[in-house]
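Everything on this sheet refers to the single structure shown next.
The complex appears here without one of its protein chains, the remainder shown in place.
Showing subunit A:
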Amino acid sequence: MLTLAWQTVKARTSGFIGAFVAILCGTALVAACGILMESGFRGGVPTQRYAAADVVVTGDRTVRPPGGDVLAFEHAAEQPAIPAALATRIAAVPGVKGVVPERTFPAVVVGPDGQAVVDKPSFGHNWESAVLAPFTLTQGRAPAADDEVVLDSGLAARAGTQVGGEVKVMTRSAPVSYRVSGVAEGRGDRQASVFFSSAKASELAGRPDQVSAIGVLTTGDVTDRIEDMLADDHVTVSTGADRSAAEFDDVSQTKAILALIAGSFGGYAVLVAIFVVASTLALTVEQRRREFALLRAVGATPRQIRTMIGLETLVVSLAAGVLGSLLSIAVSHGLRSAFAAIGVVPHDFALSISPIPLLAALLIGLAAARVAAWSAARRPSSIKPVEALGEAAIQRRDLGRVRLTIGWVLLAIGAAATTLPLFLRGQLGAAMSVMAALVLIIGLTLVGPRIVGGAVRLIVPMFSGSVSGYLAAANVTKNSRRLAAAVTPLMLAIGFAVVNFYSQTTFTAAVHQETVKSITADHVITGPAGVPAEVAEAARTLPGVTAATSLVRTQVITASKTGDSVDVNRGPANGLDARAGNTVDLGITSGRLEDLTAGTVAVSDALGKKVGDTAEFWFADGQPARLRVVATYEHDLAFGDHVLSAADARAHTTAGTDSAVLVEAGTTAALQNLISRYPGLTVTERITAQDQGDQRTQFLLNLVAVGVILGYVAISVSNTLVMSTAARRREFALLRLVGTGRRQVVRMMRVEALITVGLAAALGTTVAALPLTLLAIGFTGTPLPTGPIWVYLGVLAGAALLGVVSIAVSTRLSLRAKPVDTIGIRE
């Protein structure tokens, strides 16, 4: 049987190219996602401040609610601090040579032009921690007095200062003058470092009994021992490349994002791959009906046919899978570059490539092909041997009952799910609407031939005018199954692209709309590295100012139990002062914002809590919170589900600064005067919506993901179209022999292509319109989704071009041979 399968594959290479390409690209895509995912765990950048530390102990950023499964966790947005007391315990571990606590806090140097030097993140540390890199003094000496600092050499150059000179440093207050006692040379240039004396650093860091990290110098490998000893202390013990995640916030975020994105994107990729491979194989198999019938006539049992199709698929998928896995290395680098261009991944982030994702993708590819072969083989294996004698291979008319039932059920579920955004707010609602669309699309694919058949009967009368139109109309009516095979992937591509894009833009627009409505302050103070907390206090005392508040953009992690599983989510939250007055409009529905003191919280109505209840969640740094609810509000798109007191919000961020200060009344001149003491701060009248950057990133990320998947779908679309057109060579030859002109055949195929593309556009739009309309109604109150129309038109044009060109090119190629030669070709 294997030789038979091998022979067939060898001899009918062209017939298997479609399946080959589909599996090749599918495996490459899935493996690339695997590589990204693995890099989320193992990748990194060269460490800078911790290069000399064998082991680095930092706070664990993973939040794991009790009772959840392995996947129920979230990555905290901020690096949590750890108790300074851990240092003594670590020092007691045998093999530990030295223990160096490190304090980290924002410290921005003011340049000679009076502007803050913020071209890269800039942090202050205690001088002892310099040995972890190590930073070595090239000039001067270590900071001894409270007013002395050591700058890294790059920073000193940019600040235009040298040993013995003065430098202004802004920590969490107005700039203060320090004397430069020395300049140190470290490694790497991702961050700028300012070193203070130990006493000053612990004062500036603000948490005397806590440190940001503990660097450990060891003799021999004692990582496991340290890990064991600290098992219950909620810390992360990092070595090697992992230390860069402990050191750089962006790397830590990237790794979390990569694991997440690659997971969901990979999931999509697997789904789409199975789908594309299945439909391509089904087409390949369908085109070989006569061959299978002949085999049946010669005495092959249905089982043998199935085995043979399975083996052929195995041969093809093995070859394609191996190549695809290798190709994935290039694909993952491409994706990494794309993500770096968007800013999700640091430019210097190195991927970690091991055989695991390649092998896993190969197995997934093989399994997908196996499933696809199984489903494709079910029909042909039951071919009646007499079919071998039939002249033209005409399609079987009926669809499987099971398939139809599943299809209709999926359509019903998908349609029901599209209403979810009416009840579910936030990013979750938007995500649900994409899911709903996906279910609709899959359902539509299953019942596709039915719907296409119905639609065709409606529209073909319009084409019957000319000979070509008449022939095309007859073709699509008689072979609605073949037409459906061409329409389906195109429709899938259109629907998928449109839903993904516009659900995101609609959501962003809704957030923006509500933010504009909800921030009612007259003046807004912002700065590139945040606004020191004291600015809000100072603003309040200015003449004419009736109210002012800190606004701290932060995040919280929440867990919700649904049945047995625990769902963990990271969502936006804000910190506000109780004395915010009329600077914000939360849409309070109960309680008072004036009661929002440290240790209390206001929550959105969506959470279903009442004033006096307790809200449980995790702060941005992963610390657990149990806060009393003092108010409930409506405007959750602008403020998220949780509004904390500004003090609480600041306390759980590394920066410890405000994102903005909102001021009611007062004069611009007075405010300008206030902020002139703080280099970098500006006063404006409006504030941008929260996490505009985050949203944009998310959006671009989606675009890349969707783009890649669409690229894959596009390949398979043209694959399908080319295959099904090329398979009609005999039909074209016959048409020409009976006197149909070459041009007429081309025109006939053009009409068919138009019908194909038109149907795909109509169905794809419909399948996208339903969830998007409901999403728009739920979020913005108007039925029209928000977003530039050109993307929709572009998608349609792209799909149309793809369809028309694929069909036209393969028709022309098929017509090249002389009809008499073609007609003799044995199928």
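As a working rule, a residue touches a chain if its C-beta (ideal position, glycine included) is under 8 Å from a C-beta of that chain, and two chains touch if they have at least 3 such contacts; residues count from 1.
We take it that contacts and distances are computed from a predicted model.
Peer 1: Between "Sarcosine oxidase subunit gamma", "Acyl-CoA dehydrogenase", "ABC transporter" or "Sigma-70 family RNA polymerase sigma factor", which matches the UniProt record of the unshown chain?
Peer 2: "ABC transporter"
Peer 1: Could you tell which one of A:301, A:405 or A:546 touches the chain left off the display?
Peer 2: Looking across A:301, A:405 or A:546, the contact with the absent chain belongs to A:301.
Peer 1: Out of A:64, A:158, A:243 or A:290, which is the one that touches the chain we can't see?
Peer 2: Only one listed residue reaches the unshown chain, and that is A:290.
Peer 1: Considering the whole complex rather than only what is displayed, give the residues of subunit A touching the chain that is not shown.
Peer 2: Touch with the absent chain occurs at residues 1, 4, 7-8, 10-12, 290-291, 294-304, 384-386, 388-389, 826-827.
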